[in-house]
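For this depiction, one protein chain was excluded, whereas all remaining protein chains were kept in their positions.
Up next is chain A:
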Amino acid sequence: MSHAVEPNLSGMASGAEATRAWLQRYALHLSLLVMIVLSAAISPSFLSGGNVSNMLLQAAPLGMVVIGQVFVILVRGLDLSVASVMATAAVVATSFSGQDGDAPVIFALALAIGLGTGLVNGLLVAKRNVSPFLATLATMIVLQGMRSAWTQGAPSGNVPPVFRILGSGAIYGVPYNLIITAVLAVIFSVLLAKSTFGRKVYITGGNPVTARLLGIPADGVTILCYVISGVLAALAGLILSGFVGIVDNWVGRGFEIDSIVAAVMGGVALSGGRGTIAGGLVGAAILIVVFNAVLQLGLPIQMQIIIKGVVIVIAAAFYMRRKAG
C-alpha cells in the first residue's frame, strides 16, 4: 500500500479541528440562538408570550412548505409553485358555504390541487427534462390564472370555523398548526432519513446517473418529491387561510422564495443530494425571527425585504466557503 497518499484519518480528530467541525455543524443553531438573544436584548417585547405565540403561528405554515421544498431541492429541483398552490387551496376553502360541513370536501379538493400540481411539475421535470425553474414557474402562473378566473378576481366568502381553529387556535399555548407541522416534520424526517424511499432521494439527487444504473426509478422518485411539495403546500394554504381569516388571491405570497431561502440557509444544497428537514426548519425559524425582530424594532416593513436579501447573501457565502474548505 502506498501510505504516502492514504488519508491519515486518525489524525483528523485533533482538538482545534474538532472544535471547528462542531462550530461548523452547529453554526446554524448558534446563529438562531444569537438572533433570539439579540432580539430579546433590543426589544423587551420580543420574548413576550403574545409575540412568541405569534411567531410560532407564523412559523407553522412556512415550516410545512419548507418540508416539501427540501424534498424537491434534494433531487436538484426547486418549487416556485408552492405559493400559488397555497393561495388556490385557500380560495377553495372560501368557495363553499363557510360551514364546517364542507371541510372534508375542501380538504379533498385542496389536496387534489396540490397533488395534481406536484404531479405536473414532476412529470415536466423528470420526463420532459424541463428545468425545474421553468416548469414550476409555468404551473404557478397557470394556477394563478385559473384562480382569478374562478373567483372573478375578488374572492369572497368565509373560511369554515374548523380551519380558523386549526390555523390560529392553541392548546395550552401551543398553536394547533404548529402541532400539525411538528407531526408532519417527524413523519417526513423519518421517511427521508430512515426509509428506502429517502435513501433513493439522496442517491437520485446526488447523482441521477448513478441512481439509474442502480436500478432506482429516478424519474418516479423525482416526481414523488414534487408531489410531496405540492400536497404540503396545499395543506399549508388551508392552515394559513385559517390564520389570516380572510382570503384574497395572494395568500401565501412570498412563500416560494422564503421556503427556498430557509432550506438553503438550513444547509440543503441546491446542487442536490445534501441536506435535512431539520436543517430546513431551523432555517425557517431564523427567517421568522428576523422578520419579527424587524417589526418589533419598529423598522419599516421594507427593511424585512432588505434584511432577507442580506441573510441570503450571508448564508450563500457561508456555504460556498464550507464547500471550498
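We take it that contacts are C-beta pairs under 8 Å (C-beta built on N, C-alpha and C of every residue); 3 or more make two chains touch, one makes a residue touch a chain; residues count from 1.
By our rule, contacts and distances are computed from a predicted model.
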Candidate names "Rhamnose transport system ATP-binding protein", "Cytochrome c oxidase assembly protein CtaG", "Cell wall polymerase" or "Na(+)-translocating NADH-quinone reductase subunit B"; UniProt protein name, chain not shown: "Rhamnose transport system ATP-binding protein"
Identified contact with the non-displayed chain, of A:29, A:164 or A:199: A:199
Residue in contact with the excluded chain [from A:148, A:207 or A:276]: A:207
Interface residues of chain A (partner: the chain not displayed): 1-9, 11-12, 190, 194-200, 202-203, 206-207, 209-215, 217, 273-274
